[in-house]
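Notes to accompany the following structure.
All protein chains of the complex are present and in place, except for one that has been dropped.
Chain lettering (A, B, C, D and E) follows the sequence in which the chains are written, and residue indices restart at 1 in each chain.
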């Protein structure tokens, strides 16, 4: 099985570390490729950047859709996942949705520990869209920007542990989801410190797509994720245009 | 007051008719300009096209943000509205949200009558995000594509009336929202036929932004719609890059 | 356009200041008249007083229904709005609902800052009825009675700012609704102090009814707000009896 | 124990039959008095009439508050119940809320079978306010006005059975609540015809208040139902004024 | 009327005190019998013990179903109530559901004060299942195990009052439900200390079943609580096997 893990931002060090997380826990026989789109923001910390990287991600899925069995979108806001599901019938899974669904199997409620506060309402909307509001104890922001996590992992792990502890103590969380792809490599350190299961989204998504592919499930093409209608896309790249032909 | 009404798709006949609806009901002293982005899909009927046109719309807002007092995004899925609210502090209102909020003031529940069935889950998600699920009696699809509405308005108005009647009779709707910008010019014909208030989104959004501008309200910059973080956008247009500088 | 702004309580100084807020932001061509019913409580701070003033308000709408194009009910609990919508087909808008819907267009969530704590459950019920629970970050009470606001505006503005700051900091509010008609004139002082948009209900309602009237929308008469059934009202005033004839 | 059962409308034949239902099932030692207010509508079929009869009901509770141990408000929309709870600390129970809570103990979900269709949104709001939306399978209207039930009980029972059967078959109802005080005497005929438990509101409310009185519970005076604030009520009756003194 | 009050745990001192609470407030003519199953845990403080005692409780109901008019299940998690409702058509009421429904009649919201923290998610699930989430201000745990309440009532009452006060002050509770059958005898001491109504579940359930029996209501046999299908139960006790014959 070949899985393309797409880091929707264009910071290649992060793409590399995301790929390593995927490989660390993937099944025997799973082949991981981790890439970033050619263009887009260095990190994703708001709606504008979500939309921008979503387009770059869709373009990437369209480009490689024949070459892989499934796609993981490795940004916690799950940018463009719904659009990618229109472009291919192969499974497409976001790391936000994957980690939150997985966490439901080991605890009564989960919390998400994420980056800077402005991301919080964005993730609240994601949780609502996934229908998991009643299982989400809280979304807790740190003061970390996406890129600071890799630059200063010691500070990152400290802030993450602080918020995770509060989530468990005050909010009723029994599992923690790491709300940024860049936080993945710190999963076990947080888990050891707080004593509850901690989920990296990338690993979670890899396990879900492995399950879907092995069981032979494709994206449903009967409704929300039907193939795009045929139509003209004015002034778009060749690859985007090919989607609507 | 100068309002820029952006039709996120690139069908200019539709842009023109949207502009006419806006002008028909705007206040004395309001100046309407209706445009489309330079690029993007001819119509918007799915997630991929929503994302694509969202980016073109954000770019358009960024380009003209100094020249207008407020922005109306005239596609019923409200593509890119959240991102546009980051790019400017001037009011940005989508026609979906505007019509649904307005309908709440004249009826106990509203229904949305929209285009082809694949749009239905997309609009369900929008309603959920707006927090209006308990006020939405139903979302009813027709068999009309976006562009067929203008091509065959007689068929369109017939299908719209049929579904609107079912919404009133079976679903408990007391007001109807027209779920596509292209349906706007048919509002009074549907209203006359079914005897309940019918809301075009473009007009609704114009009235809301007029209210916000007159009352001097800007988009809140404290949370979800904070200014974009400063960062590098790799391989993007000059206008997009300027947003993050 | 002629709008009758009804202050449901019988404190005429408050009626006057409500009228001034309405006039300050109404459109050119809008004519505001602000009145109180002839009878009823000096202020409205509980269910009993809500019901009492609701009847007085309905009577007032019935009395003047031929003379105005729309009606604003200027008490934050929206007393009697549903009944008023039965009595006329012209738009009737409450200041609670108006401010909360308007706030949705500029922030991800809003909080309401209101008077004494006993009002809080009453407003929670209103928010639930409007279907806006998921958009309401919190309802925060002060220790101010309705009439104390006008008597001691300096203390009022201080308490309002304190609670508004907590709403932003702790509850995730990105906009503030002022939960009492008497708080309206303090809107800009609170807004300047906290840096997020602050909505007076009276102004919000005036903008909404201007929109509805300009767009030619009436209250739906197909369901919840149908004309009252013909029947005898025993021992009621002539004006009330006329409603059911 | 002395219970005052108030029929908020002014049709005395209906008051009498409501009183008979209360007496039929009350406990040994319970003394039932059934009355109507001196004024108000002949029947209650909309928001205006709800508000009107609510005031008459509150006045009645205020008048007799020393003479009874508890109060039942015998109109299915529970008009004025919240206000009555402010005026006395003795238990006040509405027949709508009582029947719906009681039905939860014998079936997974209940449906309400009520009078003319315009009542449906009003009862939907009541169910939402009670927080019982997820336990309510449906609210089903008949074509019966309130007064037609007593005038033509055979037609009434037939329409009620028809709708109750549909509620069980199509909506998943396992118990039926009769959504009008006047339907009470037909409870066993409907129950026998459909084979699921059928609840009259008056009987349900009598059983609840008997429970509350026997257990010595009063209305909580800490929040929503605190005693009315002291204040002037302009132009109101002596009995109403006494409430706020 | 004969009511069997089943304490699902096997601590007979607790069974005795539960029986005394039931007798203290039951109606004239009600005969209370309080028993425990022959087997099962000494106390119930988790899912495993809930399931275990549920089976013992169902067995007990099956054994005595001809001898009583109704059954009260006196453990706050309402273990096995749904199963018991299949086994007999006579009313079966749990003390958790009874107290929460009763509390809705005297306050805008209630809180539950219960034993050790691990019970909290279990009770959250119960509240959700009952559909009462929006009426539940909070569930507050103490550090008391079930058996410590009887062993050290002074400490118990102190911890209960502390949490109840916080529920009223911070969470908006206007009534308190005691979240363990063993807390029942302390109801008035907590009530006197905090000044809001306090509900013991056993008393609440007795009052509800008295109402149901007097009104002649049985459990609905049309859906969730239909009689068990006939089938073989391998390796089960004679009494259990008799249920499925």
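Everything below uses one rule, namely that a residue touches a chain if its C-beta (ideal position, glycine included) is under 8 Å from a C-beta of that chain, and two chains touch if they have at least 3 such contacts.
Predicted model only: the values in this text are computed from it and were never measured.
Q: Which shown chains does the chain we cannot see touch?
A: For the complete complex, the undisplayed chain touches A, B, D, E.
Q: Kindly state which of the options A:20, A:174 or A:232 is in contact with the chain not pictured.
A: Looking across A:20, A:174 or A:232, the contact with the absent chain belongs to A:174.
Q: Using the touch definition from the top, which of A:41, A:91, A:185 or A:228 touches the missing chain?
A: Touches the omitted chain: A:91.
Q: Out of E:49, E:97 or E:200, point to the residue that touches the absent chain in the complete complex.
A: E:49
Q: For subunit E, which residues reach the chain that was dropped from this view?
A: 10, 38-43, 45-52, 54-55, 58, 80, 82-83, 85-87, 117-118, 120-122, 125, 128-129, 145, 223-226, 228-229, 231-236, 240, 243-244
Q: Contact with the hidden chain only, please: which subunit D residues?
A: 108-109, 134, 172, 174
Q: Over the whole complex, note the residues of subunit A touching the chain we left out.
A: Within subunit A, the residues touching the omitted chain are 25, 27-29, 91, 93, 97-98, 101-102, 104-108, 130-135, 168, 172, 174-175, 195-197, 199, 203-204, 207-208, 210-212, 214-215, 217-225.
Throughout what follows, only the chains that are shown with their structure count from here on.
Q: So which chains count as neighbours of both subunit A and subunit D?
A: A chain counts here if it touches both subunit A and subunit D, which gives B, C, E.
Q: Where the centre of all protein Cα atoms falls, which chain's Cα centre is nearest to that point?
A: Centre-most chain by C-alpha means: C.
Q: Residue numbers at the subunit D-subunit E interface: does the shared fraction exceed half, giving same, or fall under half, giving different?
A: same
Q: Express in whole angstrom the distance between the two chain centres, defined as the mean CA positions of subunit D and subunit E.
A: 27
Q: Measure off the straight-line distance from the CA centroid of subunit C to the CA centroid of subunit E, and report it in whole Å.
A: Computed from C-alpha means, the inter-chain centre distance equals 44 Å.
Q: So the centre of each chain is just the mean of its C-alpha atoms; given that, what is the distance between subunit B and subunit E in Å?
A: Here the centre of subunit E sits 52 Å away from the centre of subunit B.
Q: Counting only residues that touch at least 2 other chains, which ones in subunit C make the list?
A: 108, 120-121, 125, 128, 134, 172, 174, 223-225
Q: Which word fits the touch map of the chains here: line, ring, star, complete or other?
A: Per interface graph, the chains form some other shape.
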